[in-house]
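A single protein chain has been omitted; all remaining protein chains appear in their positions.
Order as written gives the chain letters A and B; numbering starts at 1 within each chain.
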Amino acid sequence: MTAPRYDTISFLSDYGHADEFVGVVKSVIRSIAPDVAVIDITHGIARHDVRAGGLALARAAQYLVPGVVLAVVDPGVGSDRRAVAVEVGEGASVLVGPDNGLLAAAVAMVGGATRAVELDNAVFHIPSPGPTFDGRDIFGPAAAHLCAGVALHELGTAIDTASLMPGLLPVGGREGEVVSGEVLWRDHFGNLQLNLDPDDLDGFGSEVVLTHGQLTRRVARVSTFAQIPSGSVGLLVDAYGLLALAVRGGSASEELDLAEGAQVQLTDGGDQPSPDTPVELGRRP
Amino acid sequence: MTAPRYDTISFLSDYGHADEFVGVVKSVIRSIAPDVAVIDITHGIARHDVRAGGLALARAAQYLVPGVVLAVVDPGVGSDRRAVAVEVGEGASVLVGPDNGLLAAAVAMVGGATRAVELDNAVFHIPSPGPTFDGRDIFGPAAAHLCAGVALHELGTAIDTASLMPGLLPVGGREGEVVSGEVLWRDHFGNLQLNLDPDDLDGFGSEVVLTHGQLTRRVARVSTFAQIPSGSVGLLVDAYGLLALAVRGGSASEELDLAEGAQVQLTDGGDQPSPDTPVELGRRP
Partner (left out) sequence: MTAPRYDTISFLSDYGHADEFVGVVKSVIRSIAPDVAVIDITHGIARHDVRAGGLALARAAQYLVPGVVLAVVDPGVGSDRRAVAVEVGEGASVLVGPDNGLLAAAVAMVGGATRAVELDNAVFHIPSPGPTFDGRDIFGPAAAHLCAGVALHELGTAIDTASLMPGLLPVGGREGEVVSGEVLWRDHFGNLQLNLDPDDLDGFGSEVVLTHGQLTRRVARVSTFAQIPSGSVGLLVDAYGLLALAVRGGSASEELDLAEGAQVQLTDGGDQPSPDTPVELGRRP
């Protein structure tokens, strides 16, 4: 059996763009596997924010080209957290990164791990004076070697996929007439994705009441940004199928002063338009 | 007649780098057209700033590789604004994006539209739970399919090129001895490009007087940054052939407290050096 040969590496990190980190990892990859294409998913994950990195990876997962996924958000670099490669789909793709929960949600999204190894075969590492840049020294080389035809099992010791660190994602849901959720993601435009889906609002009217601490706000349910009444906040189904708070042409995060991790409650606001939102009603269920 | 096969997609957006938007669009493109090269023009356009995106695209236009241009600055995503593909040069290139004026200046720069379609053939869309990410679901796939050999007319209904939304660019110019213009662009270095060209200053001396509201400032006309006297502001012909205000080793925008859209007037300052700018005279017309 020959190893699969992957031709694409999808790369996510918290390296940012101020330094040469991303470029050096790509140079190392090209030195090992000259013909591989590297697609930057994003390098703008907040420093050390494993949860945010894992969520971004999970959102992207279903759209990625089959191949290798290289993900590095790694506050424990140099500690005894494991460096791993996780196969999914019986070899369809391999995710490479630290075993700190970063990969978990994406792995689950694509059907779960079929095999995994710890990247402990130093033959495939780059020698380094200090253990602070595993993207360059361990993860990037592993991803590249997989593309160059090295088999997964050559990269290190097989490990039980059940031993991989799980991702801890907050679960939202409904209890009676109160729907409780959390802001999963504040995107570049200020939209706030919740860990709730439209079914959680079954039976609610065209408006819901949003509460968060002292904040209480009537919110129109809409299908598109354009339907959000000017000056108001809308609640729509976003491009990932989850509920999201949005402001037309503005930032819901700024308007509501809500950030990632904020707990919110939604209750039925009925069908009558509030004084705040006199025009352009959203859809009714 | 076979459709042209394009091998390059030049990609501009306001998606920023904090999220996975750009990476996901590229992944979708590679899934459809594996061999196409994607060149990022920029993804740093200010959120929803259609004018700034259109200007950046127009500045870049003459340097782009023939092929597909994918441009997404789309505050009206999900509304009834059209998604379009605009052919230029009888098929030399195709610009894909929202019909909101974003493409207009670039299309004009390269000779105008020869054909256009509305991207309403859902066969070439990606099914999506919500209408908020047309870059991933409509525009990116259209760009990729054009590279994979799909003909323009297959992507949707032909539309009259005269019906495309125009770009509204402010026109500057001279009335008698007063030249009135506007700051088109504040670049990363703080240089301020005006919608004026050197001919607008015909007959003026080596200095001009800049006014904006309460601001009055003598400005030396120079050929290079290096000729700008220390502590002064210079006016030069920039790399696009337009007049630009600049400070040597600093930011004209900060020095003058001027931003994009600011209205300015220029009048003749004569040839004598002012007390502010005693050294290194600029060129004289």
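In this section, a contact is a pair of C-beta atoms (placed from the backbone, for glycine too) under 8 Å apart; a residue touches a chain by one contact, two chains touch by 3 or more.
Since this is a predicted model, take the numbers as computed values, not measurements.
Asker: Where the complex has a chain not shown, which of A:75, A:173 or A:231 is the residue touching it?
Answerer: The one listed residue touching the chain not shown is A:75.
Asker: Residues on chain A that touch the omitted chain in the whole complex?
Answerer: Residues touching the hidden chain, for chain A, are 15-24, 26-28, 30-31, 34, 47-48, 75-80, 128-133, 136-137.
Asker: List the residues of chain B that touch the chain left out of this view.
Answerer: Touching the missing chain: residues 7-8, 10, 12, 17, 37, 39-44, 56-57, 59-60, 63-65, 187-189, 191, 223-226, 236-241, 244, 246, 248-249.
Note that only the chains that are shown with their structure count from here on.
Asker: Using mean CA coordinates as chain centres, what's the gap between chain A and chain B in Å?
Answerer: Once rounded, the distance between the two centres reads 31 Å.
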